[in-house]
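Remarks on the structure that follows.
In this view, the complex is presented without one of its protein chains, the others remaining in place.
Up next is chain A:
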Amino acid sequence: MDDLREKYLGRIKEAGDEAGLEAVRLEAVGKKGEVALLMRGLGKMTPEERQVEGPRLNALKDEINAAIAARKASLEDAALEARLAEEWLDVTLPTRPRRQGTIHPVSQVTEEVTAIFADMGFSVAEGPQIETDWYNFDALNIPGHHPARAEMDTFYMARAEGDDRPPHVLRTHTSPVQIRAMEERGAPLRVICPGRVYRADYDQTHTPMFHQVEGMAIDRVISMANLKWCLEEFCRAFFEVDGIELRFRASHFPFTEPSAEVDIRCSWEGGTLRLGEGDDWLEILGSGMMHPKVLKAGGIDPSQWQGFAFGMGIDRIAMLKYGIPDLRAFFDSDLRWLRHYGFGALQAPTRHAG
């Protein structure tokens, strides 16, 4: 029996493939295999002999079966190894082309601004880009002869012959949305109004179209000090610099009184702009307390309500925040520019994630 064991374990070890292994299995432990034949001989034995031979034969059968299973696994492994070795690919090859889209900085910054002001209780109002001169000027306390009108480089829509109304304008600022928002929503009110605005000006730092965001808060108790806080908080959140300091400087806008230009503390050391440090001041926006006439134009009683308003350039704060040098490039759609300054589709700004 030891010979038998030696013989088959040796042949199992030598089997080179699954077929060979199966042949050995049939010969050894198959129905007509040598071990099976021996087992059949057990019946002719005395009970005493059976007591001894039975377990021995069973053990032999188990051992052979186990050896076959082990050999089979090792053959399979080898085959897999061989296949995998053949399946080698040059993984340094590039992938299938897949486009990566981008969000324009103007859209991104508009969403950033919206998220911050929403947190302070402001909602978003919109208005038409072609405006009547009443909404764009008169309602904002800029009467027909006012020098501010001439200074605004206004675009006018052509008038059809026989149409004697004053020509419509391309809104020169987002301020007309103030009036529309007051008309629609009344007081108290907190809104921002982002959007395209137009002025007939084109040079290194001006484009005939750009983007503004107007902000307005109307309440019974609200002051310029609240305005300053609101803008400081905005700037700290937007520029992601906690130490930002603003300076209010007296100025004049027809639609606010008092009016202030707002400067932000900065440094230009080494040609790089750093906000919140240094001794320089950079003008970033205009603001003030809403003129009583403007409140009235929006249908709000100035003896009961007061409010602040401000306006700033979206493109401009985008340039400041992201270090974008040239305003004109914003509207040129140069793919190199869009991909460099653009944002990922999933980078939607939120207050909790920044």
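Simple rule for what comes next: a residue touches a chain if its C-beta (ideal position, glycine included) is under 8 Å from a C-beta of that chain, and two chains touch if they have at least 3 such contacts; residues count from 1.
Operating definition for what follows: contacts and distances are computed from a predicted model.
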| item | value |
| --- | --- |
| Undepicted complex member, UniProt protein name, chosen from "NADH dehydrogenase", "Oligopeptide transport system ATP-binding protein", "Phenylalanine--tRNA ligase beta subunit" or "Amino acid ABC transporter permease" | "Phenylalanine--tRNA ligase beta subunit" |
| Full-complex contact with the absent chain, from A:L4, A:L75 or A:V106 | A:V106 |
| Interface with the undisplayed chain - residues on chain A | 93-104, 106-107, 111, 114, 118-124, 126, 128-132, 135, 144-148, 150-151, 155-160, 167-168, 170, 196, 198, 200-202, 208-209, 217, 219, 221-226, 228-232, 246-252, 254, 257-261, 289, 291-292, 306, 330-336, 338-339, 342, 344-346, 348, 351 |
